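If you scroll down you'll find the structure; I have some questions about it.
All protein chains but one are shown in place.
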Amino acid sequence: MDKSIASLSEAISDISDGSVLMIGGFGGSGAPIELIHALIDRFVATGSPKNLTVVNNNAGNGKIGIAAMIDVGMVKKMICSFPRTSDPRAFTDKYLTGEIELELVPQGTLAERIRAAGAGTPAFYTPTSYGTELAEGKDVKEFEGRPYVMELWLKADFAIVKAEIGDTHGNLKYRLASRNFNPLMCMAAHQSIAQVGELKTAGDIDPEHVHTPGIFVDGVVEVADAKQEEAMIRAGEEYQATGAT
Amino acid sequence: MDKSIASLSEAISDISDGSVLMIGGFGGSGAPIELIHALIDRFVATGSPKNLTVVNNNAGNGKIGIAAMIDVGMVKKMICSFPRTSDPRAFTDKYLTGEIELELVPQGTLAERIRAAGAGTPAFYTPTSYGTELAEGKDVKEFEGRPYVMELWLKADFAIVKAEIGDTHGNLKYRLASRNFNPLMCMAAHQSIAQVGELKTAGDIDPEHVHTPGIFVDGVVEVADAKQEEAMIRAGEEYQATGAT
Amino acid sequence: MSIEKLSNAQIAWRAAQDIEDGAYVNLGIGFPEMVAKYQPEGREAIFHTENGVLGFGDAPAEGQEDWDLINAGKKPITLKPGAAFFHHADSFAMVRGGHLDVAILGAFQVAQNGDLANWRLGSKGVPAVGGAMDLVHGAKRVAVITEHVTKDGKPKLVEKCTFPLTGVGCITRVYTSLAVVDIEDGRFILREKLKSISMDDLQKHTGAPLHIDKECGDLVVPENGL
Partner (left out) sequence: MSIEKLSNAQIAWRAAQDIEDGAYVNLGIGFPEMVAKYQPEGREAIFHTENGVLGFGDAPAEGQEDWDLINAGKKPITLKPGAAFFHHADSFAMVRGGHLDVAILGAFQVAQNGDLANWRLGSKGVPAVGGAMDLVHGAKRVAVITEHVTKDGKPKLVEKCTFPLTGVGCITRVYTSLAVVDIEDGRFILREKLKSISMDDLQKHTGAPLHIDKECGDLVVPENGL
């Protein structure tokens, strides 16, 4: 078994028009910036994939990553908890003119809906959002005298995440707080692709230290010199198509 | 902050009559045999805690651990998935004479109900047990054309588990497959106590390698020379009250 | 009445041939565990066990057991390179989330609509379910390996299960001591049968109609003594 993929462009080649795409990371921590930019490269060159529904905690920052996806026009809808960042212009502009849809989900509900999809749980009850406008139209049920809101699983066609170390079986280990949504998204997507700082042979990660077991990962691509999204934003970097039109 | 506890008897001293008690482990792997025996010592000496509801995957094996708890008469009810073992006599005898109750739960549902309690999820839907006698009387709902059964969280007053390494903040790391139900039970119980092979100072476990964050653990007691339940059973060992009546 | 039939090893061998390279597989406790022995050369399957291990290997040599490293049947195991540990909820997320490619289970009865009964024979004794009710919903393909008939000759492939159900409409293929049978649209479709048994005899040993879709192949396995 060898899940390694030779190139970024090959890693994202299956992602198709209209897909639901989960993108890992919280802020720049765990954000697979090279995979995202490879995907934009493909869209700029071929016009595909378009009409994507993107799931992430935020809705893009600055002029790179998800913000750049929105800028080039490949995102139809964002599902996120907090579409505000230090520079949220890309999303804000299109949202205010009605060019992009938003499904706003409380952060814990977002995480749990993603896990539920991965765990085969179509719905669950949570106290979060009860009595608020985000619970409108949702089933409410009382347990032990307290009201709870029913939330549905959130499945995806694809997930792209970043990890520090991966192996040929798809096992992943994350660095510091960059774990965040990434293990959950790998569980919830039909096809999950990880960019890893170091790609090892199966057996080189201690089985007790694996954060995402390989069963949840379909492909692993090594990006040894990966950039950190937050650092790029602070340096004022912008997405630039690599050679493509 | 120092969650270390000096002795086994002190570690289990809060467990009271009629409690719901989760006991970690799957087979002998992860079973906190020394904490269990300290609890039996207390019952033998004082008559308390009695009328316990015990949650574990099984219902005791041989003449030690949960089987010995059942034998001395401190267990009112078992909640488990598989009340059969290589030597299930303790439970079987009392079950067939109606002296002990059984709530049989599919293993995955048991795990997920325990996690749900820890995660503040009062109920969730699962395909497991649909159309079987274990789903009788339970809510059924269809999602995406398929029927699912509603299951409720399973909370506990106390959990006792075994880990390889613990620290003074209650962070735990498990050895090999002894993780099993233990992290979930720590989440689900009002008070969770771990016996650990080695008790370290906070900071001595790599934060990326923590399996159970200390927030889920209330007390840690070091048992440096802990026995392995399965090995004891194979050696024919029996529980013996330590000095007590 | 005595008929030629496959040994358990031969049934397990046949089931193993359908496991693809790179498949994630859960083998039920007992007889299904034999399937692991017959993985075809050059194919690598990753075995999952409910108690939180992915990528385990053979049993250790006697005296080498580590009782913290066991499978769902509480038997000692070893690890292969690329193994991972996880807790029970993650383990059953793998199962119930449909991440396994194949689950192979034993059976008391399988009905033509895919219902399975394999956890309990009646209301006597101590009931025990384990992970059976989870596994039937847990894989892209849920197969059964079983004798074609019970010890006293009664069909195990039936119109409707009479024993308590493990799951509804969950089984897609059955490997028996006489045949390979798929379940499609509420019917048994015979894919392969032993050459030595006639269609009529096979039907007599089966509790519901066997249908043939285009053709029925020969069930061919290596000589006994596998």
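Every chain is named by a letter (A, B and C) in the order it is written, and numbering of its residues begins at 1.
Here is the rule we go by: a contact is a pair of C-beta atoms (placed from the backbone, for glycine too) under 8 Å apart; a residue touches a chain by one contact, two chains touch by 3 or more.
None of the values given here were measured: they were computed from a predicted structure.
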Visible partners of the omitted chain are A, B
Write down which of A:4, A:19, A:53 or A:126 is the residue touching the left-out chain. A:126
Kindly state which of the options A:3, A:155 or A:179 is in contact with the chain not pictured. A:179
Residue, one of A:104, A:152 or A:241, that touches the chain absent here: A:104
If the hidden chain were put back, which residues of subunit B would touch it? 1, 115, 117-121, 167-169, 171, 187, 201-203, 207-208, 210, 213-216
Give me the subunit A residues in contact with the hidden chain, please. 26-30, 81-86, 88, 91-92, 95-96, 102, 104-112, 114-115, 126-134, 174-184, 211, 228-231
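Assume only the chains that are shown with their structure count from here on.
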Quick check: more C-beta contact pairs in A-C or B-C? B-C
Chain centre separation (subunit B, subunit C; CA means) in Å: 30
Which residues does subunit A have that touch at least 2 chains other than itself? 119-121, 207-208
Where subunit C touches two or more other chains at once, the residues are 85-86, 89, 92, 95-96, 137-138
